[in-house]
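A single protein chain has been omitted from the complex, and every remaining protein chain is retained in its original position.
For reference, chains read A, B and C in written order, and residue numbers begin at 1 within each chain.
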Amino acid sequence: MSTFGKLFRVTTYGESHCKSVGCIVDGVPPGMSLTEEDLQPQLTRRRPGQSKLSTPRDEKDRVEIQSGTEFGKTLGTPIAMIVKNEDHRPHDYSEMDKYPRPSHADFTYSEKYGIKASSGGGRASARETIGRVAAGGIAEKFLKQVSDVEIVAFVTQIGKVKMNRDPFDPNFQHILNTITRAKVDSMGFIRCPDASVAGDMVKEIEHYRGQQDSIGGVVTCVVRNLPTGLGEPCFDKLEALLAHAMLSIPASKGFEIGSGFVGVSVPGSKHNDMFYFDEETKRLRTKTNNSGGIQGGISNGENIYFSVPFKSVATISQEQQTCTYDGQDGTLAAKGRHDPAVTPRAIPIVEAMTALVLADALLIQKSRDYARSVTH
Amino acid sequence: MSTFGKLFRVTTYGESHCKSVGCIVDGVPPGMSLTEEDLQPQLTRRRPGQSKLSTPRDEKDRVEIQSGTEFGKTLGTPIAMIVKNEDHRPHDYSEMDKYPRPSHADFTYSEKYGIKASSGGGRASARETIGRVAAGGIAEKFLKQVSDVEIVAFVTQIGKVKMNRDPFDPNFQHILNTITRAKVDSMGFIRCPDASVAGDMVKEIEHYRGQQDSIGGVVTCVVRNLPTGLGEPCFDKLEALLAHAMLSIPASKGFEIGSGFVGVSVPGSKHNDMFYFDEETKRLRTKTNNSGGIQGGISNGENIYFSVPFKSVATISQEQQTCTYDGQDGTLAAKGRHDPAVTPRAIPIVEAMTALVLADALLIQKSRDYARSVTH
Amino acid sequence: MSTFGKLFRVTTYGESHCKSVGCIVDGVPPGMSLTEEDLQPQLTRRRPGQSKLSTPRDEKDRVEIQSGTEFGKTLGTPIAMIVKNEDHRPHDYSEMDKYPRPSHADFTYSEKYGIKASSGGGRASARETIGRVAAGGIAEKFLKQVSDVEIVAFVTQIGKVKMNRDPFDPNFQHILNTITRAKVDSMGFIRCPDASVAGDMVKEIEHYRGQQDSIGGVVTCVVRNLPTGLGEPCFDKLEALLAHAMLSIPASKGFEIGSGFVGVSVPGSKHNDMFYFDEETKRLRTKTNNSGGIQGGISNGENIYFSVPFKSVATISQEQQTCTYDGQDGTLAAKGRHDPAVTPRAIPIVEAMTALVLADALLIQKSRDYARSVTH
Partner (left out) sequence: MSTFGKLFRVTTYGESHCKSVGCIVDGVPPGMSLTEEDLQPQLTRRRPGQSKLSTPRDEKDRVEIQSGTEFGKTLGTPIAMIVKNEDHRPHDYSEMDKYPRPSHADFTYSEKYGIKASSGGGRASARETIGRVAAGGIAEKFLKQVSDVEIVAFVTQIGKVKMNRDPFDPNFQHILNTITRAKVDSMGFIRCPDASVAGDMVKEIEHYRGQQDSIGGVVTCVVRNLPTGLGEPCFDKLEALLAHAMLSIPASKGFEIGSGFVGVSVPGSKHNDMFYFDEETKRLRTKTNNSGGIQGGISNGENIYFSVPFKSVATISQEQQTCTYDGQDGTLAAKGRHDPAVTPRAIPIVEAMTALVLADALLIQKSRDYARSVTH
């Protein structure tokens, strides 16, 4: 359904052509400075139309806080936020509406709801993610105040063009230790911090745009400065919650944490993260971080990092040989101009969902910490 | 926590050295034939000691239904199941207990709970999964009665040895259409249905066993005959629930559905699954199935298939240079014999978690179906 | 928190002086006719200022649907609704703000959140209930379409003035069988259908208004035409869900179902509801209904009826000897005019919460019905 989280919880609403999209965020701690200015940057990063390579539509997407703050401080009560839709009239049905768009949600929504919405894909529309990003911004600000938690996502693959993301390569681990959003954004809309491949990624996108086609990519995300102890055995392991969150993002097709798929061919003797005592932080740390910051489902204080593949955009202008809802074979060609690669725009969504998972897990763990401190 | 699911819900308990492990399954439909005989086969498949390559311990693992059935039929009330632990005495502390085992959950459990359990890893022990497999067996029987749903998992990679799992290859799709548990088990403990690589997989395991080391692998799972409409936008997309379930399995490091990570470099024009009208079933189907049976988070009636990587086992007999809880550098070597590759044993666990996700999603969707049928 | 329900779920937001109040309703069946016109009547019934006896403030409270409908039909997606606050500026702090209002939520909110909100009681404000009433209107429309479910609440007590609500009296049972909202509203703002006591109730309120005081009352609610089978043993018994819902309404102090507190002194031989076969409906019914339509936590097809006491309004204009947050003794007198009896206005809120509980329980039960129909 449209609610996510236990103690820090977001509920979202809205589709393309209704009056507004938005969310209610419940469980926000009181006494935290918060205005729209804190949230707008990530919403703006999410917007289409940020470069000539992206879709030229210009959604304004100004967030308005409705409740839960007073004089710029949170009250501890639910924070509702809305973003008005520019064009909230459902469109007229056209010839194209006879076709369920291939690999889009039209057919399955029709099966589930019995409705062929004109509303641009209903909840499968990318506009659904606006509420997530607004909510994630609050979670992120809270995490920052807890322990300077940093969440940075970036593009590591577009089509066949990859940057190094080998978990066993110290260079990649160095990137995870140092990457910032400023660095990511300095690379332009492509949001790949590796200058040696970013240009090729742009070309890859241009290539498919030229063919009225689309192409997918991979987003990698790192979390730094997270306390130990987050995550709850056995079904709410921290990586399970993150995987749930990532696979709930439209167009995502997977998730891997730490060494992921590559790690399965590395033997235990090399894969195991040995411990040492860190003189600086005065606590145990691991020499390597193939676990990706989580062991036994619980954060261990090292960087959490994971990757998420996003499939090629389903909406393309090329003609497609498919059939109508009624089973008549025919040719569908989407009108208008379409974004050939949404992967870079997924960055703030990945960051937001990560923040929502972590804020919730942290609130739960702080309760566990307390309980443990009083028992005997 | 230890509860999973909304309307079909399992709660598990137990660790290595307590009296028993087990679960309570709530929301099981009434009137279904059910005895221990239905559940034991998957529990037996989960057991260690099934071949010379695997660990020689022999856990008996006989499940006993405590409640919720009468005269061999379910009552609709919670079904509790227990499996006694053979050795339920916590062991004596030894020199080895001074060390948090690398890449095991010892350190993070200590951080979270402040306790260094002698109980073989607490809830991070593989015995925790017994309750899941017992519960999954009930879910699976229900799904079978709904629409002959079939769930088959199999090994597609051990270390560097892979069988073909290219989603764009018709041969792989053919395997997904036809693979059975009988076929999987016919390959012996390795549970890889591709005879051309299964031998090499066995050799890979033998190699690492010889080195007192361990190695990981990948499990792929297919679901056939599932109705359309399962999964709930936007946070409870069916693939998000599956990812959550899979990443909650000990040692799993990822999840990919349909075309997964490979699919990101395939353009939309090729990646999109075109529709056609299937004369046999009299409904829309897709010509290809790169989506993996789910579009917009909702099942579309095609096969669902996904893969899950399992890391190399953390417990190895080799000496490891690590440090104690107190920060003293030292050498840890696990005593006894250990399973060098648990991937094949993960098969029934993957199947069980899949069944639990689907039974729950199906119950929810049937409610949606009803509601839609009466509104106007 | 601010979310209620499992499959039919409402999340509310808003306090007195923020921009708007409202809610998101998730799990609404698709294909149902729905516009603001369906929801406004109950919101209007909830409004203050409906008579000279009530508070003279005039809140407009026009609901605006933001999402989830198209061309007047529900889409199956979340329905967000907002009602703008007329005065959304937090007021200036005054001398009175030094005092936590006795029996209001000021002190406990301060303890919980560390904040002394100027926002008229934060979420303890009666405006919080607007979202509930809007959401309940949707639930109610759905229940109507399912089986013509009728929910009617009415005032049965104001201060010491009671109408007959003896569950063992056939006259009261007759009222439960026949009462309508039209009848309730025909009695004016007092909403007590018994003309023989309604006048005295009005006098009771006038009496306390004259003393700048307030008085409480009791609301009784009946549900007719509900299917059997709703409610889930053992913690989600239907009466437990109703009790939860009723005690979540501001100022409510209790709940009793069927024979309630009075019934404890009636022996089993008289209290038990004997069965008979009803020729008209061709099913088992009970000769009496002391159970209040629920047995073993599950609806039995008879009328559900229950009562809810509402305490005297905490905000009164009389001077009160109390102390400030800082512990200084002093005298507090609320400014302005205040509603001396909110019980009649609680009617639509009780109806809304009842509808929310029942819609959710019904959706769950329809899933159980299905499951049972396929097992063997």
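Following the convention adopted for this analysis, a contact is a pair of C-beta atoms (placed from the backbone, for glycine too) under 8 Å apart; a residue touches a chain by one contact, two chains touch by 3 or more.
From a predicted model like this one, the values you see are computed outputs, not experimental measurements.
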Answer key for C:Gly68, C:Pro100 or C:Pro193 versus the chain not shown reads C:Pro100
Touch rule applied to subunit B and the missing chain gives residues 1-3, 7, 9, 11-15, 17-24, 26-27, 30-31, 64-71, 73, 75-80, 82, 90, 109, 112-115, 117-119, 122-123
In the full complex, subunit A touches the hidden chain through residues 6-7, 29-33, 74, 76-77, 142, 145-146, 233, 363-364, 366-372, 374-376
Against the chain that's been left off, what residues of subunit C make contact? List them. 1-4, 12, 99-100, 102-109, 111-114, 121-124, 128, 157, 159-160, 208, 211, 213-218, 228-229, 231-237, 239-248, 250, 253-261, 263-269, 271-277, 284, 286, 290-292, 294-301, 309-316, 318, 320-323, 325, 327-329, 343, 365, 368, 372
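The criterion applied here is as follows: only the chains that are shown with their structure count from here on.
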Copies subunit B, subunit C: same or different interface, half of numbers shared as the threshold? same
Averaging C-alpha coordinates per chain, one finds the centres of subunit A and subunit B separated by a number of Å equal to 25
Suppose each chain is reduced to the average of its Cα coordinates; what separation in Å results between subunit B and subunit C? 45
If a residue has to touch 2 or more other chains to count, which residues of subunit C qualify? 7, 30-31, 76-77
